[in-house]
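And now, chain A:
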Amino acid sequence: MTNNWTDIQNADIVLVMGGNAAEAHPCGFKWVTEAKSERGAKLMVVDPRFTRTAAVSDHYAPIRSGSDIAFLSGVINYLLSNDAIHTEYVRNYTNAAYIVGEGYGFSEGLFTGYEEDRRAYDRSSWEYEIGEDGFAKRDMTLQHPRCVYQLMKAHFAAYTPEMVQRISGTPEDKFLKVAEWVASTANGERSMTIMYALGWTQHSHGAQNIRSAAMIQLLCGNIGVPGGGINALRGHSNVQGITDIGTLTASLPGYLAMPTDAEPTLDSHLAKRAFTPLQENQVSYWQNYNKFYVSFLKGMYGRNATADNQFGYDWLPKLDTTYDALKMFDVMHKGQTTGLLCQGFNPLMSIAYSGKSVAALAKLKFLVSMDPIETDTAYFWQNHGEFNDVDTASIQTEVFMLPVTSFVEEEGSLTNSSRNIQWKWRAADPYFESRRDTDILADLFLRLRKLYDDEGGTAPGPIQAIDWSYADPMAPAAEEILRELNGRALTDLRDAEGKVVRRAGEQLAGFGEMRADGSTDGVQWIYTGVYSPEGNLSQRRDNSDPSGKNVYGSWGFCWPANRRILYNRASADPDGKPWSEEKAYVFWDGQRWGGADVPDFPPTSNPSLRTGPFIMTPEGTSRLFARGFMAEGPFPVHYEPFEAPVLNPMFPAIRGNPAARVFDNDMEIFGDAEEFPIVATTYRLTEHFHYWTKSVRYNAVVQPEFFVEMSHALAEERGISPGQMVSVRSHRGEVKGRAMITKRLQPLQVDGRTLHYVGLPLHFGFVGQARKASPVNSLTPPVGDANAQTPEFKAFLVDVTPLADPVA
Partner candidate 1 sequence: MFPPVPNPGTEATDQTFGAGDLMRRSASKVTPPAERQTEVAKLIDVSKCIGCKACQVACLEWNEQVEEIGFNDGRYENPPDLTEHSWTLMRYAEYENPETGNLEWLIRKDGCMHCEDPGCLKACPAPGAIVQYSNGIVDFKQENCIGCGYCIQGCPFNIPRLSKTDRKVYKCTLCVDRVAVGQGPACAKACPTQAIVFGTKAEMTEYAQTRIADLNSRGYDKAGLYDPPGVGGTHVMYVLQHADQPELYSGLANAPKISGLVETWKSGAAKYTGLAAVGIFAAAGFLHYLVNGANRVSAEDEAKARDLVEGDRT
Partner candidate 2 sequence: MTAEPNVSKNPAIHRGDPVTVDRYSGLARLNHWITAVGLILLALSGLALFHPAFFFLTVLFGGGQMARFLHPWIGVITAVSFAGLFLRFWRYNLWRGDDSRWMGRLSKVLAGDEEGVPEVGRYNAGQKVYFWVMSLCIAVLFFSGLVIWMEYFADSFTIEQRRVGVLVHSTVAILAICTWIVHVYAAIWVRGTISAMTRGNVTGGWAWRHHRKWLRDLASGKPSDSE
């Protein structure tokens, strides 16, 4: 979230799209109901299904799954062609005025630089024109034909309301109402928040879905302001923490990059990331990347990391390619993986195309499942009839189940969608033989290290060099780990005048204190400050709101720097005055920046310097034109899902996202609309949490069994009655479930034809208390987003047929 949960109370318009906040985030959704009841905010929902969020909305617009970019581009076109934008914001705080180089172009659905054989772009033409002063050229009147603003107008002109209706199936009037409500916030006096989740990410063009929405927010001036923002709702109490800590294969803690084969030295790695400013007086905060990186390496390797050995850079693995979960299972499927350690992970349920997953797991020598509950993955070898029809005798994988404590049985911190790091205390004793994840990993690490010590082996360095100085090496305490993430001074730190600002051994109060010379450590720079010299700030539980702006600054600790709204300097105009009294948040008082929140800005930077509010970018502005940072182009384009019911109405020759990765043989496993005419989308139910709670009695009571949601029209067409068993088949598998026939799904008119779709809740499997079902991911295609490799779970093709009711 750029903003945070409690800030939603400040919104005038709430757009929930690509998500189902009421259902998947009911506790956070309370702030939407607060905004509605206390502020009179309007809630609109755009979703293929009339969800429980739609049930409490003021406006609902249906949309075909997988066509969000067309819809959002339609909104962008509406804003631009009706001049319903926050012009001063756009001019000063986005790169609308920047002039793009002459080499850039877009035609027939492709940008310049496409290399078909690689399914990738040479992105070098997607850059600004650089002036003689070394800075990027701008035209602040926004009239230059190659300025971003003019390019945008041209790019999005095709997304008329008629085109939106043709592609997305959204009736024109319902679309226009959304556009009008969005436009009502493009003025600095009102704001709109956008809430999304996996309904946007789980597409082959997921990142561009979110970019489209972010662009809308920028055009309306809704980023960095109270009640605004583009807000990712994380599906797990700590999934924000999981991404922050760098469990994605391409990242290290704090979104530092994992080195690649092309970066053999620390300097070669750092050089690529220290972006020099593209305008005068810009902060370009990533110039501090080296400080964070060296502090990370010091945190990892302690005394073993020295300037002479590049602070241990050689001990970090160097990536040859990305190893996301889809890739991992592809490699495993090829028989190239010996063992898999699943820690709090049930990939058989959560990875696309579970048929392939089972085959892949069967090729492992061993599988370790560390989990508080028995997972379907740990039982992949067990035959469960039609739900998991495997030949157990032929599977040689040895499976170890290590019971671990659940979240209530251990203390530690959780980082929520608001980036708020909150401590939790242990509420119950560990059950039976379960151990903390940390203890198991410590035990494993110490045994491995002893093996290396005793017997040697390949590449001992990464294991032997690790700094493991915990009070009890077998049981690192959660507090110790949080302190380690925060970082501390290793020697006395002095300021420019030589005054000691931090004593050796003291915790750092902020990442600004980090140094690149090895005198500080800190594994997770963005968390620095959470365990400051004042103590563990994640334990704070003060719910006071001194500014009255719904800012609870003494509750937990928000990264970065306890900042509740990112880019909050954008809540004031270029001169530092709030855009409006209503939305006053962070402003210049003549001496300093201050207000309700911790300013996301150098605290004494005079507005006259015209330093941009987006201090992380070299432009100092946000980017409507993404330059080379997106795999499939600097502007969003409507691409169909890989399994689409229609040809791309705008660019019929292009199948799917042209820059998305497709594995060698996977094109064959895409079904076509002839055989599979119905669009399917998977989703979550509020009664369940992923694949855990099917093992919990009460959750199983309130939602006991898999079902298939469909419209009355489809049911009638296929002769299906309520509650009847139906078969849902894709090109990759089949699931069976009870028909839930509802008015909440209606056929859509897409590109001149009637299109049916079904909704498939994903929680059910063959292990647990709920009724057994085949994983819905036996249906889904193993293709991911071009940037993040998030699988395309939200739009694929199936066919639905009635089955005779089973004999009870």
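Inclusion criterion for the candidates: all candidates are chains of the complex that A comes from, given by their letters.
Quick notes
The rule is simple: contacts are C-beta pairs under 8 Å (C-beta built on N, C-alpha and C of every residue); 3 or more make two chains touch, one makes a residue touch a chain; residues count from 1.
Here the structure is a predicted model, which means the values were calculated and not measured.
Per the touch definition at the top, the candidate among 1 or 2 touching chain A in this complex is 1. Per the touch definition, chain A reaches candidate 1 in the complex via residues 22-23, 26-27, 29-30, 33-34, 36-38, 40, 50, 52-56, 58, 60, 686-687, 697-707, 722-724, 737-744, 769-771.
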